[in-house]
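Complex shown without one protein chain; remaining protein chains in place.
Up next is subunit A:
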Amino acid sequence: MLKQGQSQFEEKWPSMRPSVLKLLRQEPVTRSEWHDLFWAVHSVCLWDDKGPHKVYEALQYDILEFIKHAQTRVLQHHEDSALLKAYIAEWGKFFTQCDYLPKPFMQLETSLAAKTHTPMQKKPQGEESIVRKLMLDSWNHSIFSNIKQRLQDSAMKLVHAERNGEAFDSQLVIGVRESYVNLSSDVEDKLKIYRENFEKAYLEATKDFYKLKAPQYLQANGVQNYMRYADTKLKEEETRAQRYLETSWGCTSVSGLTECCVNVLVTAFKETILQECAQMIRNNETEKLRLMFNLMDRVPDGITPMLHDLEAHVVNQGLADMIAAADIITSDSEKYVEQLLELFNLFVYVLLQDSEKYVEQLLELFNRFSLLVHEAFNDDPRFLTARDKAYKNVVNDTSVFKLEIPIKNKGMGTKTQPESKCPELLANYCDMLLRKTPLSKKLTSEEVEKKLRDVLLVLKYVQNKDVFMRYHKAHLTRRLILDTSADNEKEENMVEWLREVGMPADYVNKLARMFQDIKVSEDLNSEFKDAHRNNNEYIADSINIKILNAGAWARSSDRLSVSLPMELEDYIPQVEDFYRQKHSGRKLQWHHLMSNGIITFNNDIGRFDVEVTTFQMTVLFAWNQRPKDKISYESLKLATELPDAELRRTLWSLVAFPKIKRQVLSCSGEVKAPKDITDGTQFWVNQEFALVKNGKVQKRGKINLIGRLQLSTEKSKEEDNEGIMQLRILRVQASGKKKLNLM
C-alpha cells in the first residue's frame, strides 16, 4: 500500500523543481533526473486531487521567474542591434526548451484536460500543449510585446544591409520571424500578427529599397543591363524570401513578396523595357529577348506588346526579304507574264527557277522565325501563334507577287481582286519535283519527299488553297497524259498528304479519281494492243489510247476541232470500234488537244525523233506532200482547221522553241511573237534543223518540243477562274450565314 501523502504535491515538488529549472536554463539533466521527473509528475497528478493545478501554478511561477531574468538580460542593451542579438540568443534557447520541457508534463496535460473535457475525448490534433502554450504566452507578455517593434526594425535594417551586400547572421532575422509566428495568441488565425507586422514591414522595406535602387540602376546602365539586373534581383529576392518569410503551408508571404518585387522592378518600367523589344527582335538578340520574355511574362498584359512586335517584324522582315529577292524573281516573272499575254508559255526554265527560289525563300523565312521563337521565347504557344499569324500575312501578301485572276466581266465592271501568286508558284514547284526534270533527277527520293513536305508546310498558311489545287491539278493532268511523272508512288502519296493538310476534299477526291482512271485506261490500252497484235503489227506497237472518264478530266471547252492528217485519222475508227465492242451505250469524244506522239524527222543532216503535240504533228504533216514548199499561214489554217489562237501558238512553238539553236520551221517577215503572224506569213521546213550539243551538230537524237504547251485552252482556264470565284463567293455567304445563326 502506498503511504498516504507520499505523492502529495508538497512532498514531490521540491525534488522536481531543480530539474525544471535546469531544463529552463538549458543545463544538463541526467538521465535519472529526467526519468524521475516523468514519474513525479505522473504520481502527483494521479494521487493528489489538487496536484495538477498546483503543478501548473508552480511551473508558471518558475517560468515567469526565468523569463524575468531573461528580460533583464535582454533589456540591458539599449542599442537596437545589440538588443536584437541578445534577444535572439535568449529566444533561441528558450524556443528549443519549449519543445523539451512540456514532455515530462504529459500527464499534467491529460489531468487538466480531464477536468474540462470528458475523459475519453482525445486532444484535437495540432493543438498546442498546455505547458508549451504557457511558456510561449509568458514570453510574449513579458518580453516580446514590449520590444517587438524595435526587433522588427533592426531585423529590417539587417535585411537592408544584406541587400547592400553585407554579410550577417541570418538567424537573427529568422528568429524574429519565428517569434512572430509562434507567439501569436490569436487562435483563429495564428499568422495574423505575423502578417500584419513582420510581413508587411518586410514587403514595404523591399519596395522602398528597389524604388530607390531600380531607377538609379536603369539610369546608369541602360535597359538591357537593367533587365539582367531585374531578373537577378527577382531571383535573389525570391530565395531571400524563402529564408526570411514564413513558408508553412497556406502562407502566401513568398508569392506576395514576388508580386511586390515584380511591381517595383518590372511593371514600373514596363514601357521602357518594351520599347527595346522591336529592336531586339530585329537584331535577333535571342538571349536578351528570352530575358525580356521571362520578365514580361510575370506582368499582366506584358506579353501582348511583344507579340505585336514579333508579328510586325515577321511581316516587315518577310516582305522586305521577299521584295529584295523580288529583284531576282520578278524580273523573270515579268517575262513570264509577257509570255502569258502572248499566249505562249515558253520561258519554262525561267519560271521554274522562279518557283524554286520563291519557295526556298519562304521556307528560309519560316525557319528563321521559328528559330527566333524557339530561342527567345521557348516555343511559347502565344508566340507561335503570333508567328503563324504574321507568316500567313507574308505568304498571302499581294504586294510583291500578284496574280490577277481574269474573269469575263459580265455587264458591271467588277474589279478582280489581286491575289498572292504564292499558290501558283508552290504548285509549279511541286510540278518540278514530281515531274522528270533536271531538279527531280538530281535529288534522292528522300530529298524530294522532304521538299514536298516543305511545300505542304507553306501551303498550310496559304489562303487560296483552291488556286493551288487548280494549278496542281493542271500539272498533274499534264504529267499523267504525257507520262512524265518521276515517281508514281510519290504522286499518289502527295494526294494523301494534300488530304492530310486539309486541302478541300472535293479537289483531293478528284485527284485520286484521276489516278484510278489512268489505271483503268492503261488496262484498256493493253487490251487494245492485244486485240490488234495479230492482224496489224503497226497499230499494236505504235498507237496508245487513253480513254478517260469525262467527269474526272475533261471540260467541254477543252475540245478543239482539228483536221487530223490522214496518217492519224485512219486510226480513229479502229479505236472507236474497239471501244464500242467493249462498252455499249458509251460514246467517245476525242481530245486532240491532249494527245501527243513522236515523229521521225528526216533531213539532209540526219534523222531525229521529235516528241510533239498532235497539233504540232498536224502542222508538220502539211509539208509531207510538198516538202520544200513555203506555206502561208492562211493555207495552214485551211489545212489544219485549227482555231486561230491555237494555230499561232503551235506555229510559234515550231519557229521559236526556247533554248534550241536550230528550229524545225522558219518563217518570213519580222515575227517576234505569235501575234505578229499574219495571213501572209510564209512558213517552211528548216532543212538545216539538227540537234546541237556542246556546239556540235548531232546526226541523231531525240528532242521534246511539247515543253510548256498547255494541255488546256485559254477558254477553259477562264471557266476555271469563274468557278473559283463562285466558290469563294459561296464560302463568304456560308460563313456569313454561320455568323448569323450564332447571333
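Convention: contacts are C-beta pairs under 8 Å (C-beta built on N, C-alpha and C of every residue); 3 or more make two chains touch, one makes a residue touch a chain; residues count from 1.
The rule is simple: contacts and distances are computed from a predicted model.
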item	value
Chain not present in the shown complex, as UniProt names it (candidates "Multifunctional methyltransferase subunit TRM112-like protein", "mannose-1-phosphate guanylyltransferase", "Anaphase-promoting complex subunit 11" or "Replication factor C subunit 5")	"Anaphase-promoting complex subunit 11"
Residue of A:146, A:370, A:437 or A:603 touching the missing chain in the full complex	A:603
Option touching the unshown chain, where A:71, A:595 or A:640 are the choices	A:595
Missing-partner contacts on subunit A, residue numbers	481, 509, 513, 517, 520, 541-554, 567-568, 571-572, 575, 579, 583-592, 594-603, 609, 614, 617, 620-621, 623-624, 627-628, 685, 687
